[in-house]
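Excluded from the complex is one protein chain; the other protein chains are retained at their positions.
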């Protein structure tokens, strides 16, 4: 292609108004710079990533398979439940299979030569293991729904809870994402968690371990960190943070990843809105943490921690 | 159908990889267990529920009918406004009619034999009553838009307010949902409220009673409980909670539902970001509640309540 | 059209059930009242506004042009990157051109007679200026991605950061919106910011000036006001507010718009979850603001400000 | 609603430009006139009709259930075939059930009081009977596919035949539509036939009875009338008409509907492009009808009928 | 932009595999050549054309406005008919207005300087005139539907005719397109006609003049030329051609456009399948033209013209 022709084209094309050719070139350089500079931390290069759209399909079909009459197609009749559930599982698991394969390809990048079909076999095994956990996930979410119904005087029925409560939605997605996290799929599980975060405003890291009958009311602004451990029958309100206090840095100043650094919350604890609980501490069984309280040390079982309510009221 | 055939099929089908048949059976059992165990609280069984997708249609058309040039179709010309409004109302009210019928069917489940057409007649009456409220809803939201424009120095025009402010969106949806709540439709009104909560991060229970010229700035994390009563010209900022302090339990330990348990906020009150106001208390006319303040007792009219600002500043 | 005919029609049409004709008339009157009463503040009348759907197209194509392999089409191959980038830019800039023209038409309403093509020329110049900023926007977001990867022990790779972190999404949109704000397009830039606010729960006014390597973790509930100035390498957590303390009112009681009223946050500052920083104050370089702290006065460089942790713990 | 208001509205609305109010009134009158004048022939009034969109769903899912790997979803894997087939049948048959109920409601209009659930029961029985015919339909279409492959030297594989040949598509739809016609559902079966007619240009009335191994090549313009009977291994080319010669009129001049009036085409007949075969005549076994021939009388078995080829060739 | 950069880009981009840059350049040259060479016949250059998608919207809404309960939305209730009709007209006429403006811009290209708003005014007048014809169009199509019901023994009801018969669909579209043709909009009317041709296989030039009670049975392959004139109560079958015999050429050998060159078909004529009627001849009132007959001369009123049926039948 002669240069003069190409020049003609770029001058005639929108380049004329907006200099698109120049911007394309500069953006190209920016990508090259970035790829060079991050070679150490980002080794994946240009390979394909799990796709958000595919994971939405996985999530919708799994939700339908778990709760066909409430989260499945609106015109489903009860006598077709099992046929629908089988189909929804088939679609969800096959779609998940493709995404798992992509994540495995990323994480095993170095031995790219590794047997193509061995990786497929691995993906298949992981999805199979995940599939076996679905009945237990359903059982756990049933306890969550009941906990919400019992814990909120505004809840009119268990159906209202399942249809309306963002906290229940977030926990349902978390229980799915957590199983995938356990199977060694941090990226997919994190992407699923963010789909739920975006919709509900509740940010639960897929690494968190959460017992049964868990209820988050209202939920906007809740953050639950990666190494948090939560017992049974725990109740949280909006804007509660279960976070890390400080991060451990390695010799070179780089953060050490994956260390336990979040709270252990024992059974039957209640944490009210806006409370912040930080660090590898324990909130003992049955404790109650008041709203907006800041907690960075162990709380004994059964304790009630509240803010001191130091306020100034002045007539204006 | 011979068993051996079916076994063949299930072995050949995806069952082979993922044992879908086993999972289907276990999920079936889980649903049976759940349905048996919740018979007392959840009496609705397998009947059809109001559908989120249908309510989105209702909401979009009502928004367009109320504000045709701003929330209606982008190419609407002013001379077609009334024709569009009539059509949008017709679509919205007929779609709502179907959903109201479904909710009535749920709530009157016991006398299932009840006259089919009587229930339709009831649904029609409710939608008719709701429709009569629309001009008043428009008038109220006009006061809200003006309050936002006047209350925010960053607001460039009333149009910017209506197009961009999540607080105005949330109040618009609430004023619609509240009318339906008043008419005895708790499920539909709650589903509408959650559509708005998801989008704006503002969680207003449809039971809350809110006066005119109401403005929520930024909004993420605001929670307003079921029995809250708010006067005119009230202004809230993000992450404000108007919640319940504790729940009343019945003899059997079950929560008493529907009791008044949330604050009364009188005219001209301002509540700054992150403040938590709990319980059946009164915030008197013109009071100002500072950011992050925790309030569980009455505040007199005109008072300014602020946090004590107990802080430690240390050089690192 | 004879009145009797029209009456027939309206009686026969849905008016019969829901009195749509009456509601249409009342809503018409409400609009007339509103338009009359707001003539002073809202001068735009019935003219066309920038459209949310068009701005979503702009944003998606710009995101793809900036990060083709991560935010572009899922099946893009690296060898097609530049062709895709050129096309995405072409689509985005032309769509933006139309919206800019609409905003210019609104703001120059008074001299409606002004040369039609002069306004087009102006729009074209603004979009051209904006386009030149895109490589710099890419460079800045690269620093943000790296800051997130380095600042969060839960981040597994820079790709995970770009694909999953709402804070990075919010900053990417802000850097685009801010350039448009700088060019005198407050409405479009605000609408873009609200698209991101809705998705991420992070509310950054497009007027805010933010340095490189900026990281917001979790993010839900963060609010950053119009005249905020943020240095380099600053880190925020969820629910942090950088807001105004009080608004300046003019002689007539109307708020003065656009005045500097938000914090200056210098380089290397960290602000933990739920902290509220208000007013035209300075948080000095390297300062650390603890969670839930309320700050309304200057904080010296290097200081650590934490809540006093006044709590009452009682055994229940 | 006061007349003057309504008049205002209609003058202000688009009526001003296009007099929409007048047109609405005139169209209303046109409908009233029509409904009055056709009361005898059209008794259905305003009740709901089977919907084209619903029948497209039925057809797509039945096609997928019959040929899952060729006409089902593109990414179906063979090991999921049965699960997909069960789901596709479930969707198709339930959607069909709704449409059958609508057609039954139309045809039993006079005894509108008839038991609502009796009609549902009837619809359910009809769909059940139809469902039982599906394996036989699959077997017949398999013979058609093979006939096409064997009869066309341009056919490269049986897969190409199933994927590409409009004649096969038309026969597949016909075999489905014919079963529904046999069950007393003339409207649904005709609507299905027209979906195929539109796509393929082949117009087969659902009443026609067609034996196995039937092949239509190219197909555009083929017309096969309601009472046609076609044997096995018959082959047609494009633009062949199997039509009625004349219609029988009753005493009052009205056409007698449903009388046998189309050809009987025996086994192994071939009819070439453009031939027209009219009336209740018999084309004997193994006969060959040449292109563009006009046949209105019986053709004996084994005969070859060709046009006399009377042509004039002149040098220009 | 330096040439070497651009060369780099094009080599790195898909150019490497498919030499896209070369193809782009060659296609660019092809367009330049074409535009130069056709300057005389194609004067429109790069200006915008009426869009098929917009015309589909016009057609769908007009169909719905004319037959709301049959061709309008499937869930329309009779009591909402007029509101729906008004809205459908409003949408259709405004969409048409935009397309008419585009066609007028094309045809008045030479005086491009002509008053922008004068052309808008003209478009508005044309659409207003068209709108006034809609009640008459409805009346005519009513006669067509009745003619189909009466003329086809296979027609079970007038509703089946309106829902299923491609001939009725084609005539409905023609009656709309013809009015636009009469108003001087040849391009829009032709595009509408082709939308119908594609769906029904019936090709009626919008210039053809057709009387009431017109019925085309089956229809595939029917062609009706631009200057054809058809009386009342005419019936055609599939593959009938009403065409031109030869074209008149000007001095330079170019065809003279728009000359009368097609048949006049008087009242009550029937033309059977495959008949070809060519030239500016008259088929007299009540004549019957047999199938596959070739007619190029006047046919007297009441005559029956049939093919001589010269055939050879041989035993194979």
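Note that the chains take the letters A, B, C, D and E in the order they are written out, and that residue 1 is the start of every chain.
In this text, a residue touches a chain if its C-beta (ideal position, glycine included) is under 8 Å from a C-beta of that chain, and two chains touch if they have at least 3 such contacts.
Everything numeric in this text was worked out from a predicted model, so none of it was measured.
Set against the missing chain, the residues C:60, C:78, C:94 or C:199 yield one that touches it, C:94. Checked against the full complex, the candidates E:147, E:176, E:191 or E:271 give a single residue touching the omitted chain, namely E:191.
Of the candidate positions E:144, E:212 or E:226, contact with the hidden chain is made by E:226. Interface with the hidden chain, as seen from subunit E, comprises residues 13-14, 17-21, 23-24, 26-31, 34, 38, 41-44, 46, 48-49, 51-53, 106, 186-187, 190-191, 193-194, 197-198, 201, 203, 205, 207, 220-221, 223, 225-226, 239, 241, 243-244, 247-248, 254-259, 261, 274, 276, 278, 286, 288, 292-296, 299-300, 302-308, 310.
Within subunit C, the residues in touch with the undisplayed chain are 75, 77, 80, 83-84, 86-87, 90, 94.
Touching the omitted chain from subunit D are residues 65-66, 68-70, 74-75, 77-78, 81-82, 85-86, 89-90, 93-94, 124, 127-128, 131-132, 134-135, 138-139, 142, 146, 149-160, 163-166, 199-201, 218-221, 237-239, 273-274, 291-292, 307, 309-316.
FYI, only the chains that are shown with their structure count from here on.
Dropping subunit D from the picture leaves the other chains, by touching, in one piece. In a homomeric contact, the two copies may use the same or different surfaces; for subunit A and subunit B, under half of the interface residue numbers are shared, pointing to different surfaces. Separating the centre of subunit A from that of subunit E, both taken as means of CA atoms, is a distance of 55 Å.
Centre-to-centre separation of subunit B and subunit C, using mean CA positions: 24 Å. Between the Cα centres of subunit A and subunit D there is a gap of 51 Å. Residue numbers of subunit B whose C-beta contacts span two or more other chains: 13-14, 17, 20, 75, 77, 80-83, 86, 90, 94, 201, 220-221, 239, 274, 292, 307, 310.
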